[in-house]
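Contents: one structure, followed by commentary.
Of the protein chains in this complex, all but one are displayed in their positions.
Up next, chain A:
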Amino acid sequence: MYVAVKGGEKAIDEAHALLAERRRGEQSLAELTVEQIEQQLSLSVSRVMTEGSCYDPSLAALAIKQAQGDLVEAIFLLRAYRTTLPRLATTEPIDTANMHIKRRISATFKDLPGGQILGPTYDYTHRLLDFKLMVAEQDTSDKGLSAELEILNEQMDSETSEAVIPRVMDLLNQEGLIEKEQPIDDIPVDDITREAIKLPADRDVRLQNLARGDEGFLLALGYATQRGYGHTHPFAGEIRLGDVEVEITPPELGFSICIGEIEVTECEMVNQFKGSKDKPPQFTRGYGLTFGYSERKAMAMALVDRALRAEELGEPVKSAAQDPEFVLMHSDNVEASGFVQHLKLPHYVDFQSELELIRKLRANDSADNKETTE
């Protein structure tokens, strides 16, 4: 337990001034702008929005700048900011089947309708440092892009990602071998930002928690399931990145309207399932969804979502990733970081009492030893 302390105001002010100086770095170099971070560190922005649980690229970029690129600190800043804003609406469920696709792949179906679209991916790169990026690019012209686009504009491509590309699972399940995700709209949706998580937690609570959860934590748990700690035999059924419309139904209108688009990454895992008393052998599913372009996180989330369904599917719950209490109570990096880092705060009184206790035990020990030797 830590206790309140007084004093140190001047030193704290000086420490913050020093921090600001360190954040700014070498004065002779140009200062980073929030717009540059938003545009050029967009994967950091995606992570901060997802785990900060607030879609706003420029706020996320500001948080990253303020936190000197410490993403967990930036997530904390964004979470703190969101608590100052009123909740004005709840959206209709986003329709990811109607996504404007930027990337879409399946590791289970080679020739899937709509095709495999790699999009902007690090897959198939050689992970060699590109020293060309050491030098800021001088030529910012679009290299005849507009001419190229004009030609493209004239082509009427029969297969284009402009058309709606349905989700693989909905499409290739005529045999019914993959579990269907049925809408259950007659039960309310719990919100863990309003009410603390109660166990056992339903899937809506688990998914909200995982969506906000730390990427590293979920990645490690997902990896553990692959190595045998709660194995779920996963396949990446479909991964897609793109823009979806966000709709709300304002009471003053009485019908839904689109208020803009957001970018999301979606991952559907399909998992082998031998069947249970109630269910025939089939593929079951795990789901991952994030703001922005956060593919690793979406995949890890889908693995853990499926692992957490162990009890529902009648599988033995033996590993950490299958244990809702373990996963849900430790996934949030704002909570985790706070509790780990509170150890830095003064624990003087607490430690003094422990020190006294150890001294007393030592004294008792040596007294006992004396007695036995005598």
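Here is the rule we use: contacts are C-beta pairs under 8 Å (C-beta built on N, C-alpha and C of every residue); 3 or more make two chains touch, one makes a residue touch a chain; residues count from 1.
The rule is simple: contacts and distances are computed from a predicted model.
K.L.:
Among "Phosphonate C-P lyase system protein PhnG", "Na(+)-translocating NADH-quinone reductase subunit B", "Extracellular solute-binding protein" or "Branched-chain amino acid ABC transporter permease", find the name that the UniProt record gives to the complex chain excluded from display.
P.N.:
Matching "Phosphonate C-P lyase system protein PhnG", "Na(+)-translocating NADH-quinone reductase subunit B", "Extracellular solute-binding protein" or "Branched-chain amino acid ABC transporter permease" to the record, the invisible chain is "Phosphonate C-P lyase system protein PhnG".
K.L.:
Determine which one of A:A80, A:C258, A:V317 or A:A363 touches the chain that has been left out.
P.N.:
Hidden-chain contact among the options goes to A:C258.
K.L.:
With the missing chain put back, one of A:A15, A:V189 or A:V340 would touch it. Which one?
P.N.:
Considering the complete complex, A:V189 is the one touching the chain left out.
K.L.:
Would you indicate which residue among A:K6, A:R87 or A:R227 is in contact with the undisplayed chain?
P.N.:
Of the candidates A:K6, A:R87 or A:R227, A:R87 is in touch with the missing chain.
K.L.:
Among A:Q66, A:T96 or A:Q226, which one touches the chain that has been omitted from the display?
P.N.:
A:T96
K.L.:
If the hidden chain were put back, which residues of chain A would touch it?
P.N.:
Residues 49-50, 53-56, 59, 82, 85-97, 100-103, 110, 115-121, 149, 152-153, 157, 159-162, 167, 169-170, 180-185, 189-193, 202-205, 207-208, 211-212, 246, 248, 250, 252-253, 255-262, 264, 266, 268, 285, 287, 289, 291, 305 of chain A touch the chain that is not shown.
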